[in-house]
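Note that this complex is displayed minus one protein chain, with the remaining chains in position.
Entry: chain A
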């Protein structure tokens, strides 16, 4: 972005051309103090390409705004305290029960504050959509290769936002101090306790003593409404700034190059579209919140450490961690009077690995390709079969673990044995990603072959022609120039060659282990059989020159 803050624009109201209009004077006044002219000039006409998948991030942004707006309303009535009170509100089946002030005030919001329940439900539904939107947005970026240089850092920002979103969601889910969330907090405490040596200390620091204590709601409240959203707002600003700075990626097409952006200007087209979209997002989430219950704490009841219910799951974004714990065998090691709870510790270690594996992917791919160029044209997922396969494998792993997290409901609703589902998930944890990778890669290669076939032989028209000598052939129509461009615009990497075994002086070089690994991985990505060579100009001309048919 070319914002030069040191250069002040000339005051434009100097010449006497009659009295300027009110708007103009206001613009002058603000420009003289804020320098908005140069800022607006540089950015108002910023061009953005148009595609539905580029609006997934917008869904996320708007649901974040909705969460903040509704969250502020909820803070007006919520009491983050664990003092015990007796419920005297208007929900009859809970009257006379002892509960924390946090739960009591959430009941108050739900039944006795005007619009409170709707706002609570909008807040919670928006949170689910926020996380789901981030997941889909991240996958869009992944599968199209939009994370490549120069956008790796922005990928990391987005990835961090996803992780922080998970924890913000978890702390928010815990605030009402209901039986469901309390069970979730207990689960987390168990995970912390499983950390060797320092686990107990960490737990005592977090809860201010023995679980549950009287502190955690107030502490989670600060984290939920201040600490994490603050960091997220900062990251979000940086994320959007980088989107502006890098300019948006675009799909390949006629007239679109790596050096331009073809689309509509930010003002007025996208501001209007985005503004309208914001209200549509708000509307859809409000409708969902108005018709469907979420987290009915009145049915769940207040948290008491001696109570627990079946079907206690976290919100979906934490579901894969629940799955990890549920399917892990309950292994333990005892030595010198200490217990190492592997049944919890191993899932606790795999949890970050699942997330990190997707977070660091751009750097791994950049290392394998050795590509230092900038990329502003998106890949079609089929044209990067190995990357697409890895992405699908990751999603499959995630989904298998989600099934593990909901194993009890799968058991009751599909009339299966919960033990059978747990074993399915255990095997699936290792096998399903591999199968998904292989299958996806084959599908991608098949699609590449079809593209190649279409380019060289045209579209199957469905018209059968009989030749004079009796042979039947199907007439193929050549593709339009635009379609040809789309199918052939991608570039294909060569597998990284291993450096020559000798240097300039003929001295034998020793290959490092890293170089060997890189060459091997590169062959896995780009060697023959792992991508279908796209048709060359010669091939195309040879076939379309009209000599003979095929």
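Operating definition for what follows: a residue touches a chain if its C-beta (ideal position, glycine included) is under 8 Å from a C-beta of that chain, and two chains touch if they have at least 3 such contacts; residues count from 1.
Rule of thumb we're sticking to: contacts and distances are computed from a predicted model.
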Chain not displayed: protein name in its UniProt record ("Oligopeptide transport system ATP-binding protein", "Peptide ABC transporter permease", "Spore germination protein" or "Cytochrome bc1 complex cytochrome c subunit"):
"Cytochrome bc1 complex cytochrome c subunit"
Looking at the whole complex, which of A:28, A:58 or A:371 touches the chain that is not displayed?
A:58
In the whole complex, of A:409, A:456, A:479 or A:498, the residue touching the missing chain would be A:409
Which one touches the absent chain: A:260, A:309 or A:492?
A:309
Absent-chain interface residues of chain A come out as 50-56, 58-59, 87, 92-97, 110-111, 117, 121, 125, 128-129, 132-133, 136, 179-180, 264, 269, 273, 276-277, 280-281, 284-285, 288, 290-296, 298-301, 304, 306-316, 319, 405-409, 411-412, 415-420
